[in-house]
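Step one of this worksheet: look at the structure below.
Below is a slice of the complex: some chains, not all, each in place.
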């Protein structure tokens, strides 16, 4: 599947924490850790676990810009 | 200002394209280019231009995970 | 690529309208038309045009529920 | 109330799962099941339960497009 989302950052899963319905998955992308809040079901369906290669994917309209 | 958004990726602005109301700002974060779709007003208010240091900021609930 | 987004509705592209930076793509999914607002670049990269098979993809945290 | 969100898919609630703070509501819209991640409070306020008629509502800027 090819998706329209502009941002696909390749990395490695460093943490998977399941909650009651919502899981947090942390992906190390070149030294920065990106946190994704996704459903527990998605974690199961993708079989996500620490050490896996994975992408953090973000739609351009969900990215903000900040300056110091 | 300190913000709750979990993801703040530091980089450098490599492109600013204004549309009629919506601008696209591209930030190089460690070799990956992140595209942000923000308002023209935000570009003006932050004075964003190519070469500036900037952060791509994303709320954790807006990050998806993908695998090959 | 397999993505964590829970919602992938299969359909056919019925309209592609490009703006200055933002495009609107309409996909007929079983009789309902879903509108996606994505970047012009995504339209070009995916080569989207009327009549193509396509999926409308939505993260679960972006879906609201309404009743009459 | 009339809302600007472009996408309102009519269906029937097929599952309501409450978590600690976040609930998952699944709505069958013409054979496809759409998952919504909303607050427990919203589930209570709308009185959502299996079998109810409901709409899955999505803002156009939260819809992505994918192709095979």
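Letters A, B, C and D mark the chains as written, and numbering starts fresh at 1 in each.
One rule holds in what follows: contacts are C-beta pairs under 8 Å (C-beta built on N, C-alpha and C of every residue); 3 or more make two chains touch, one makes a residue touch a chain.
Everything numeric here is computed off the predicted structure, so don't read it as measured data.
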Fill in the total copies of the single sequence across the complete complex, 4 being in place. 6
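Note that only the chains that are shown with their structure count from here on.
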Pair sharing more residue contacts (C-beta pairs) when A-C is set against A-B: A-B
Counting in whole Å, what is the centre-to-centre distance of subunit A and subunit D, each centre being its mean C-alpha position? 22
Determine the centre-to-centre distance between subunit A and subunit C, using the mean Cα coordinates as centres, and give it in whole Å. 21
Distance in whole angstrom between the CA centres of subunit A and subunit B is 17
Subunit B touches at least 2 other chains through residues 24, 35, 37, 61-62, 64-68
Subunit D residues touching subunit A in their complex are 17-24, 35, 37, 61-62, 64-68
So, in the complex, the side of subunit A touching subunit B is made of residues 3, 5-10, 13, 24-25, 27, 29-32, 34-38, 42, 46, 48, 52-68
Residue numbers of subunit C touching subunit A in their complex, please. 1-6, 36-39, 41-43, 45-46, 55, 57, 59-61
